[in-house]
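Report on the following structure.
Note that one protein chain of the assembly has been removed; the remaining protein chains are unaltered in position.
Note that the chains take the letters A, B and C in the order they are written out, and that residue 1 is the start of every chain.
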Amino acid sequence: MPTSSQASAPSSAIISVGIVGASGYSGEELVRLLARHPHARLEWVTSRTLAGQKLVDVMPQYAGLIDQETAFSPSDPKALAQSDLDLVFLALPHGVASEYARPLVAAGKRVIDLSADYRLQSAATYATFYGQPHPDVQLLEKSAYVIPEIHTSGWQSCPLIACPGCYPTSILTPLYPLLNQGIIAKEHIVINSCSGVSGAGKKVAQTFLYCERNESAMAYGMPQHRHLSEIEEQLSTAAGEPIIVQFNPHLSPMKRGIATTITVAAQEKSIDRLYQVWQHAYGDRRFVHILPSGQFPDTADTVGTNRIDMSAVYDARTENFVITSAEDNLLKGASGQAVQIMNLWFGFDEAAGLF
Amino acid sequence: MPTSSQASAPSSAIISVGIVGASGYSGEELVRLLARHPHARLEWVTSRTLAGQKLVDVMPQYAGLIDQETAFSPSDPKALAQSDLDLVFLALPHGVASEYARPLVAAGKRVIDLSADYRLQSAATYATFYGQPHPDVQLLEKSAYVIPEIHTSGWQSCPLIACPGCYPTSILTPLYPLLNQGIIAKEHIVINSCSGVSGAGKKVAQTFLYCERNESAMAYGMPQHRHLSEIEEQLSTAAGEPIIVQFNPHLSPMKRGIATTITVAAQEKSIDRLYQVWQHAYGDRRFVHILPSGQFPDTADTVGTNRIDMSAVYDARTENFVITSAEDNLLKGASGQAVQIMNLWFGFDEAAGLF
Amino acid sequence: MPTSSQASAPSSAIISVGIVGASGYSGEELVRLLARHPHARLEWVTSRTLAGQKLVDVMPQYAGLIDQETAFSPSDPKALAQSDLDLVFLALPHGVASEYARPLVAAGKRVIDLSADYRLQSAATYATFYGQPHPDVQLLEKSAYVIPEIHTSGWQSCPLIACPGCYPTSILTPLYPLLNQGIIAKEHIVINSCSGVSGAGKKVAQTFLYCERNESAMAYGMPQHRHLSEIEEQLSTAAGEPIIVQFNPHLSPMKRGIATTITVAAQEKSIDRLYQVWQHAYGDRRFVHILPSGQFPDTADTVGTNRIDMSAVYDARTENFVITSAEDNLLKGASGQAVQIMNLWFGFDEAAGLF
Partner (left out) sequence: MPTSSQASAPSSAIISVGIVGASGYSGEELVRLLARHPHARLEWVTSRTLAGQKLVDVMPQYAGLIDQETAFSPSDPKALAQSDLDLVFLALPHGVASEYARPLVAAGKRVIDLSADYRLQSAATYATFYGQPHPDVQLLEKSAYVIPEIHTSGWQSCPLIACPGCYPTSILTPLYPLLNQGIIAKEHIVINSCSGVSGAGKKVAQTFLYCERNESAMAYGMPQHRHLSEIEEQLSTAAGEPIIVQFNPHLSPMKRGIATTITVAAQEKSIDRLYQVWQHAYGDRRFVHILPSGQFPDTADTVGTNRIDMSAVYDARTENFVITSAEDNLLKGASGQAVQIMNLWFGFDEAAGLF
């Protein structure tokens, strides 16, 4: 639900929106969410590879929802800049998003970017983790990184909002207030996440074939997954000092979902205090569900929703908290969160079109 | 491969074996492994619930392998004790196994117990973790806990061998020599494991229905899973001092397999040293496969095998090692390991009947 | 979209609805659809086994959607009859539904029954297939069986609508107009369907455990599945003479979805004619998606939707049509269709709350 600082739009308000790069799984989810959104008219859906094809032919799962004749447009930054769109979602690879973001912002459009291009405050960290200089430092400085439940204010006047990564959302939502309030230690934070295969996108590679991933659990990409950069930058902000964490991502044999388990030393050795901090931070948020200690979030309960579920236990033997969360990586971890940001940015009900 | 202290049996040797409690998934695997074993004659297969039924009717997957007329016997300790069996496998719940172990050992049978009843040296720890006094302290003291690659000698003259749990095997195999050789720190050991659903056995409960577990990843049973007791007892032996670890088990949407990921501070900050220790401990073992650093074990590669695969990376940012392993929870994590123990105990080729 | 014979309700209309027997998978879907429906206020959710428990505790997947304090009521026919509900959905086993239907109809409530109790016109056929006399012949005669795309009129004044079974919907939608128009032969109709495991409901039995159904495809329940009775009764109506079919149901290793494949001799040997008949019957229906010949419906495209997808090929070698359909067994095959019926019955937009 919108915080008091936000103007609320009339319930009949409609904005024009576009999606650039709608061929992946996040793009598909955006199409669905915006096609049925009460306050959005989805006017442009672009794709370099699919331009000219009808959406329903490529995404038959949306027959009946999307007009049969709607086709993909080419991904042309100029045309988009000259359009009457109020808001453009970028669902593009990192490095490519900035090519669109610059002219769109210059033309006065609001932009929600699902790539990594504007997620980091530090261009140097970007260069380290993404292996190339940051493509657009100027706009970076005017952009904001927004998990709506954490970043509740100060971003509404930015021209571009960076939508966080799937793993970071599952990690920062539970950890941010705990670090911020000194409930947990700043060292020895160990994060293990299990992601569904859609986290890898629609990449056509042998390793993502059904017969390779089915019935297969495994770690990958350690020790320096790219999402680590935004996780640590945000946690450092929360803690007021540099935070280094161990982040161990895994693939699970399922299409969607991220289950995250965080082991961290308790600073205040009280599970009640931890829950108080969470309750204070998130007690009134519709998209955070705090489960009682001893119940564990299940990705299956979050699939198809924009919700993150979380809980924690205190282990008296180790004096650690073990914190668990679950979310749908394509919704709260990507496109659902992007629409949630849109809702807040334009003064709609935070949950509009998300249930 | 047998250590030098073991006499080796003639290649034509045949022993008589029985399985008590063959109705679960581990029991099924034992039936398969022993039915096709070149040195074993599977003479008794008992089950309280299935007595009188034909094996092939209950386990149609073994048609052609098992004689059509073979039926389950009742689980009668006295009859088993009076039989001419050389070896009895107990695939029973904890607490129940000891009712069979005592009379069988008294009658001079060798026993391999897949339950938890004889896994702990400390009866007090058993009472803490299993919520009941240890049922048979006398035999406990004469029993041995055996992961053949770790416990290479000293157990062959015991009357009963306790076959380790599935999680402990996946954890102890990589960690034991590292702790023993001082390569890793003794504190802040964090273990996350993802298990296939067969880890829960054939328990008929709503939570294990297909529709509940499919496409679902989640933590469970924290902070004090029962397997923790044997993990810590063994690690403490390896380290020569008490070791406490954080153990976070998870369910993954697959039938079989355990993927374990261990985060531990590097004492010697050299991945090469770690690999040397592993190579020294396991370089000549057929059922341990050490993958190069940067490749990650995949449960799918171990399903159907008695092998544990493992690898490690060094994270210079955190100064941690991240150690990963994978195994088939029903084979190397249970019945395969039990047969491996049998092979060594009776002087057969270690791998007999296991490929 | 409503046919012209139906009055349309004002867009602000709200009705009071209740669900009796909400503990199964169909019940869960009904809860979700009605909780987010723009024209329904879900006032009663009953369950004999769950009475007193909070919905969100039992269905954590709906946190944020359902008020945290809402609890299951006992399933009391009298209390329901005396309530101010406009409409009651019955999601109960056959034989039980009629115990509620009678008093509710007597009290003037409209009832949508998802069980089999009022699906057959012939009480004798009910007795044959369900192994017991029909419990309520009087109400049966006043009830209607409604697939909205087939039964477009004549049912709106009935007090009770029987919502068709999952298999029948996937079969009747493609076949009904073809038989009716004489495009296909009336003999040698062979129907094979593959259903997700949720088709068996939440029944706690060994055969529905994850480890039993995972990676398993198999036929079951032949030769006389109960759904055959409503399939044949409806097809006989379509054909104007008794129709007998071969119906072969299968389980597939997935939670949701039914894929149906029908082999039938072509009476008119023209795939174009077949498509013309379909186009005429369904061309303007939002929940039927007709794919071009040579493309095959995929259950995955229908999961989460209230749509049925279908296509057909003509095989010149055999002179058969092979007709394929796909649907979500819990939505178009159950709860989605029930809500679609509600929408039409009360004059709402047919698709209200269904995208």
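The criterion applied here is as follows: a residue touches a chain if its C-beta (ideal position, glycine included) is under 8 Å from a C-beta of that chain, and two chains touch if they have at least 3 such contacts.
The model shown is predicted, which means the values in this text are computed figures rather than measured ones.
For the chain left out of this view, which of B:R36, B:K142, B:K203 or B:R317 touches it?
Counting the whole complex, the residue in contact with the absent chain is B:R36.
From the listed residues A:R32, A:H134, A:R213 or A:K332, report the one that touches the chain absent from this view.
Reading the full complex, the residue touching the unseen chain is A:R213.
Out of C:K54, C:K202 or C:H250, which touches the unshown chain?
Missing-chain contact among the listed residues: C:H250.
Out of B:G182, B:G201 or B:G304, which touches the unshown chain?
Hidden-chain contact among the options goes to B:G304.
Would you write out the residues of subunit A that touch the absent chain, in ascending order?
25, 197-198, 202, 204-206, 208-215, 253-255
Could you list which residues of subunit C touch the chain missing from the display?
On the subunit C side, contact with the omitted chain comes from 188, 190, 192, 194, 196, 212, 214-220, 222-224, 244-246, 248, 250, 252-257, 259, 261, 263, 296-300, 303, 313-315, 317-318, 320, 322, 324, 326.
Across the whole complex, list the residues on subunit B that are touched by the chain not included here.
35-36, 60-61, 63-65, 215, 286-287, 289, 291, 298, 300-305, 307, 309, 351, 355
Here is the rule we use: only the chains that are shown with their structure count from here on.
When the centre of a chain is set as the mean of its C-alpha atoms, what distance in Å lies between subunit B and subunit C?
48
For subunit A and subunit B, let me know how many angstrom lie between their CA-based centres, rounded off.
Whole-Å distance between the two chain centres: 40.
Mind pulling the subunit C residues that touch 2 or more other chains?
Touching at least two other chains: 215.
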